[in-house]
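Just one protein chain is left out here, and the rest sit where they should.
Moving on, here comes subunit A:
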Amino acid sequence: MNVVMQGISKAFGPVRVLEEVDFAIAGGEIHALMGENGAGKSTLMKILSGVYRSDGGSIRIDGQPVEIRSTRQAEACGIAIIHQELNLIPQLSVMENLFLGREPSRFGVIDSARMRREAAAQLAALGASAIDPEAEAGSLSIGQQQMVEIAKALAMDARLLIMDEPTAALTEREIDTLFGLMQALKARGVAIVYVSHRMEEIFRICDKISVLRDGRFVGERVIARTDFDEVVRMMVGREIGDRFPRRTAAPGAVRLQVTGLADAQHVRDISFEVRAGEVLGVAGLMGAGRSEILKTLFGLNRRSAGTVLLDGQQVALDSPGAAIAAGLAFVTEDRKSQGLVLGMSVRENATLVHLPQYARLGVVSDAAEQQAVAGLIEQLRIRTRDAELEVKSLSGGNQQKVVFAKWLAQPPKVLLLDEPTRGVDVGGKAEIYHIINQLAAAGVAIVMVSSELPEVMAMSNRILVIHEGRQTGLFEAASATQESIMAAATGTAHAA
């Protein structure tokens, strides 16, 4: 199936989101759609899948002009979208989800036997026969849920699959499985639009790449004939310098010393130290217990064993309040559900942690608060027209900077970072790396969990590797290789 979108425009009120954008994909092709947050990728894909209607332009499928006015029509044309936030109903079974809205029935009574049979067949066709059609969808891993969504799309005879950040929540192994499946679908002539920020993956799996910037089409490239730098240039429209800016200051004295840390169930026997001005990267597979180490340090998970010394003093970090008072800060993994109060303004979010600092007898001084927020916006280069805007109106990168601002209102001694650049575009990433470097230069000890190996390797001084709740390696970043880290992360190497 060949799909050609031509001259697509779309505006929301006065805001022009897409201007005369072209996009073309052929059957048997995996085509990456890239662009910074706000470039218009999602809008373009929502037009193709019938969620929005375009204001101008045309869509042709196999040369025939089509009008896609609803998701139903898109499905009828063979177009299906798999959203980043998966859309399964967790309380229903896998097969009930697969057949939702088109249950095989007789006189209104569902034919469960047939449903089970067909669901099993469809899952088997994807090499996912391990998934029980009668299991509750919510009990599956994220990777398995994604398989079910793909099966659902294919069951509806989809010839064009749109995948929005499909690997964001997957483990390495699940990503391999997904990529294998994508190759198989490609061989069957299915066209796949792949929306992602992860450059390594795009170069690994895609055939072509189209780039959008500020709602305009910048260009299309064949993956084999382009490179990282060109794609980044196309996306940001300027040189962003080093992808990972260098840090020059040498680490100082030991700030954080963790010995024999364990929580009730996820992690055991974790020991490391971090110096002032040092970044300790924490690598490992999804679910290995990396985030749990941070949560235990921050007093969110109960610590069952181990001691924590901060600047040589033992500290009892048994609640977030105690951790904050001791000088810890924690940029959490999921900024929407854990980092920000989305309905509050930039100002209110930025001062949430250290609000009492701007208050006397519990009464907040507007002037002191506003001044501090203005300083943070300036320092972190948060791009917002007004500190009073709701934080949810900001781009992902700027939202993440607000999360940083929240913690930097008072300089922390130790900064815990969990996936600090997830869902942040290339330009935003570079700025966040820059902030991390500035903080390190100011003597903050930083512990950074990240699933992006290039990021861990470039930003860390040393790298701690976790496998199934235990540490299996501690490398100097300068001498570590992707292979040695992955070996430790998968438990195939002995502790270094």
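Couple of notes before you dig in:
Keep this in mind: contacts are C-beta pairs under 8 Å (C-beta built on N, C-alpha and C of every residue); 3 or more make two chains touch, one makes a residue touch a chain; residues count from 1.
By our rule, contacts and distances are computed from a predicted model.
The subunit not displayed here is recorded in UniProt as "Ribose ABC transporter permease", chosen from "Phenylalanine--tRNA ligase alpha subunit", "PadR family transcriptional regulator", "Peptidase" or "Ribose ABC transporter permease".
The hidden chain makes contact, of the residues A:G339, A:G396, A:G428 or A:G473, with A:G339. Of the listed residues A:I324, A:L394 or A:V414, the one in contact with the hidden chain in the full complex is A:I324. The hidden chain makes contact, of the residues A:L300, A:V315, A:V346 or A:L453, with A:L300.
From the options A:L355, A:A458 or A:A477, the residue with contact to the unseen chain in the full assembly is A:L355. Although one chain is not drawn, its touching partners on subunit A can still be listed: residues 298, 300, 320-321, 323-324, 330, 332, 337-344, 348, 352-353, 355-356, 359, 362-364, 386, 388, 406.
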